[in-house]
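All protein chains but one are shown in place.
Each chain gets a letter, A, B and C, in the order it is written, and its residues are counted from 1.
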Amino acid sequence: MNLSVNIGGLELKNPVVTASGTFGYGVEYAEFLDLNLIGAITVKGLSLRPAKGNPPGRVWETPCGMLNAIGLQNIGIDAFIKDKLPELRKYDTKIIANFFGDTIEEYVEAAAALSAADGVHALEMNISCPNKQAGWIAFGTDPALTEKVVTAARRATKLPLIVKLSPNVTSIADMARAAVNGGADALSVINTITGMAIDIETRRPRLSNIVGGLSGPAIRPIAVRMVFQAAKAVTVPIIGMGGIMTGGDAIEFILAGASAVAIGTANFVNPAASVEVLDSIKDYIVRNRIDDINTLVGGIIC
Amino acid sequence: MNLSVNIGGLELKNPVVTASGTFGYGVEYAEFLDLNLIGAITVKGLSLRPAKGNPPGRVWETPCGMLNAIGLQNIGIDAFIKDKLPELRKYDTKIIANFFGDTIEEYVEAAAALSAADGVHALEMNISCPNKQAGWIAFGTDPALTEKVVTAARRATKLPLIVKLSPNVTSIADMARAAVNGGADALSVINTITGMAIDIETRRPRLSNIVGGLSGPAIRPIAVRMVFQAAKAVTVPIIGMGGIMTGGDAIEFILAGASAVAIGTANFVNPAASVEVLDSIKDYIVRNRIDDINTLVGGIIC
Amino acid sequence: MNRLFTAEIVRNDPMDNGYFALQVTPDVEISEPDIGQFFMIKTGESIDPLLLRPFSFVDFIPPNDKYPNGSLMFLIGAVGKGTNILKHLAVGMRLSVIGPLGQGFPPVASDEILFIVAGGIGIASVLGLTNVNPNTPFFYGVRTKELIPDMVWFNYTGINTFTTSDDGSIGFAGSVLELLEKQVSEFKRGCGGKIKIYACGPNGMYRAMAGMNLDADVYVSLETPMACGIGTCLGCAVDTVNGLKMVCKDGPVFNLKDIIWDG
Partner (left out) sequence: MNRLFTAEIVRNDPMDNGYFALQVTPDVEISEPDIGQFFMIKTGESIDPLLLRPFSFVDFIPPNDKYPNGSLMFLIGAVGKGTNILKHLAVGMRLSVIGPLGQGFPPVASDEILFIVAGGIGIASVLGLTNVNPNTPFFYGVRTKELIPDMVWFNYTGINTFTTSDDGSIGFAGSVLELLEKQVSEFKRGCGGKIKIYACGPNGMYRAMAGMNLDADVYVSLETPMACGIGTCLGCAVDTVNGLKMVCKDGPVFNLKDIIWDG
């Protein structure tokens, strides 16, 4: 029974990874699960300099989901390399560094800095966070700009480059093609969907940023659809995510075309969710007598 | 206490209407509620000729939501006018005829036919159903085409013309502007979001059409955000919808910028949902000492 | 009469095999349902599961002193989210219900002989038929003995049952259709006459029946996912020789020969 998958050059022992921003810097979860068991840890989105993020009023629960407007608060790439990576190197798992910048130059610089660090196995480029404003949003929604910023980051790293797509677009297929044209080795599909909630008593938005990103089971049908559409548009491997709570949910993404899956919001509900999903994937493939999980990828029968 | 609102020339006694496709042709619900109480009934999407819709495998429940791929099955405009309108005319409420076509010409012809009918008070133009394929989808996602088809329909009717927008776009503001430029008197925001689900045992999609439209509370945060963005982009009134289950949910849409709200999937959960939402809106405005519901529209404090 | 009502749980008994027997009493007068009709039931307060769930009723006990609006009995398999919540709801709680819905089994003419066929949990939809047709042969197929619900609960103890099981743990070892076919042809060879067969079971059973040469009028109760239950969402379509029909409104009981099985 083979569970290992190759995500654009990144060899994972199994297809279960954690989603950026929902698993801290990984080390915080060592208490809850054996980090050696999961395919990879994707760390919180990193920027060149530490970032303060948005003012309080950052999370709000919605039906079967949650909104967040953390605003990419992080300790910065230097502190990550100095304080977190040495600890992470102790585990036999892959580390995916999620990163972002405000300009193309910052993306390039961040990619270069992370590539030089010992213990980072792949880069995940976040061009799609709904909590950043104005010009920034265009990186994740305008195919031409996507291709441009990915091309630039591509030159700055020899590591597998995963581009994380925004679901807030008319055509996820166009965005997938743009990222691949820019040199992406793999895609992460999807980031959160922009939403908002209002407190009807105070008439104020629940989030200081007014809008935030919707995640959790509520968005799963949308995420599965986008993975399906992206997988049809490009040939690079896809990490599927969006509302995965169970092994069955993960299989749904794999059948839709994902080569690996990321566990996000589920980590909040159950910090050991990723290993439980992995165990249940194993049960499924044993029960269905599947030798190699890769044969299941895109296995939907239409 | 004034509850009446004006939706681009359509005078409603209160802001609660039913959403197209979730309330049949209205008459089926006379058994469950006093149809005279609600602001308007929006009927199932109509086309020039009766339409058969998609093969079975049309609905599937998802976390806090549902997918549908009915495929716009309907009895056709002639049968609607002959068999349903006479019955609907007995009620003291407004009738909004939702309609669609496969070509611009069909839109024009449908708009003209419905405008000539006695008892239709407004037209709602569906340019956004995710269950129709290919070229059709562009009416709801390409602003230039949207403006073109709306302009054409605009010329064919003197009734208030409401354009129903697709949420499957990068910028709902652009789509709102395009519809208004084409002559829309009001907007309906939002239609369902394209999603899919897969049966992991059979590996087949749950819907015969593979993808379908996601509705229900799961999408509410996305819908509220889109109403907020559309209301900022245009000055015409907006009918807000997407996952409204309670009066509180409705108030959220109104604060975000909706002048009226439509009850959709909630009708399936409780066929009397629309009047219950109305009652609870009344409670809210009494409790908050609001004289005129119109003063609440767009009342979010940011 | 308004078909939307609330009902109080007066009994909710789990059985060992995953089934549970639910009895509710409506808070208002309801129409007397026909066997084969069904009710949409909200399985709790939560918005997940969102939609009501369709269940055939096994029995309607007419209004009496204890239950002025009568009471409805259901036999339900706990198979997913909604049924597993419903199973744990306490006596005294109130449920939101719509019904009776759809078209039940047609009446049996005096010159017709009825055979009833149930596969697995399908028994819930046809058990009530034995009330009006007490001596009717009742063919009941299960995978294994343990999956037979505790009938005592429903006071159906004197039924003329032909039980079959896939594993031979009870009754005839084999398919319920095998036994049915045998009995039908025996009957034809014997006294003869017009046969009606009313069946409820999985789609696989219906397909097999459609392929058999039964020389009988076969009516089956179909299941599809449903949203509204009242014919307005158009979600529960089934393909028939007369075009698309809605299971919730035109069915759930259909003449087997009208159904188009594809795929």
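Here, a contact is a pair of C-beta atoms (placed from the backbone, for glycine too) under 8 Å apart; a residue touches a chain by one contact, two chains touch by 3 or more.
Bear in mind the structure is a predicted one, so any value in this text is a computation, not a measurement.
Residue A:Q73 is the one among A:Q73, A:S171 or A:S280 that touches the chain missing from this view.
Within the complete assembly, residues 46-48, 85 of subunit C touch the chain that is not shown. Within the entire complex, the positions of subunit A that touch the omitted partner chain are 21-24, 28-29, 31-32, 44, 52-53, 55-56, 58-61, 63-66, 68, 70, 73, 216-217, 245, 265, 267-272.
Interface with the hidden chain, as seen from subunit B, comprises residues 63-64.
In the analysis below, only the chains that are shown with their structure count from here on.
Distance from per-chain Cα centroids to the pooled protein Cα centroid is smallest for B. Put simply, the C-alpha centre of subunit A and that of subunit B have 34 angstrom between them.
Mean C-alpha position of subunit B lies 36 Å from that of subunit C.
Subunit C has residues 47-48 in contact with two or more other chains.
Touching two or more other chains at once are residues 63-65, 216-217 of subunit B.
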